[in-house]
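Missing here: one protein chain of the complex. Every other protein chain is in place.
Let's look at subunit A:
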Amino acid sequence: MPANKKYLTTSSWQRFAKISAGILGGYIISALFHIALAYWLPRPEIVLITSVFTLYIMWVTIIILSFLAKNGWKLWAIYLSISILLSIAIYFGKMYNPIN
């Protein structure tokens, strides 16, 4: 009953790209997402304390989704652009809604 090999990634570089994108990129995106939310929602401390569980759930979700990608390098590109978008949101968040 092992999974049908036909559907699995064979290239080890592709596998590396997907796994690294999932683990590293997943953490970066979830961290940036929570920072951005903290700037744009009224009470940052509530967002941050909620992140003690949502951060990990989001992280794992991103790891799982990464394995569905067809191309690991494109996946990295997508994750990088999401990170950049979130960083922009943080940059403006910091400008318009500074926390103390």
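FYI, a contact is a pair of C-beta atoms (placed from the backbone, for glycine too) under 8 Å apart; a residue touches a chain by one contact, two chains touch by 3 or more; residues count from 1.
In this text, contacts and distances are computed from a predicted model.
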item	value
Omitted chain, identified by the protein name its UniProt record gives, among "Acyclic terpene utilisation N-terminal domain-containing protein", "Cytochrome c oxidase subunit 1", "Sulfopyruvate decarboxylase subunit beta" or "PepSY domain-containing protein"	"PepSY domain-containing protein"
Omitted-chain contact residue, chosen from A:L24, A:I57 or A:I84	A:I57
Touch list for subunit A against the chain that is not drawn	1-4, 6-8, 27, 31-32, 34-35, 38-39, 44-46, 48-53, 55-57, 59-61, 63-64, 67-68, 99-100
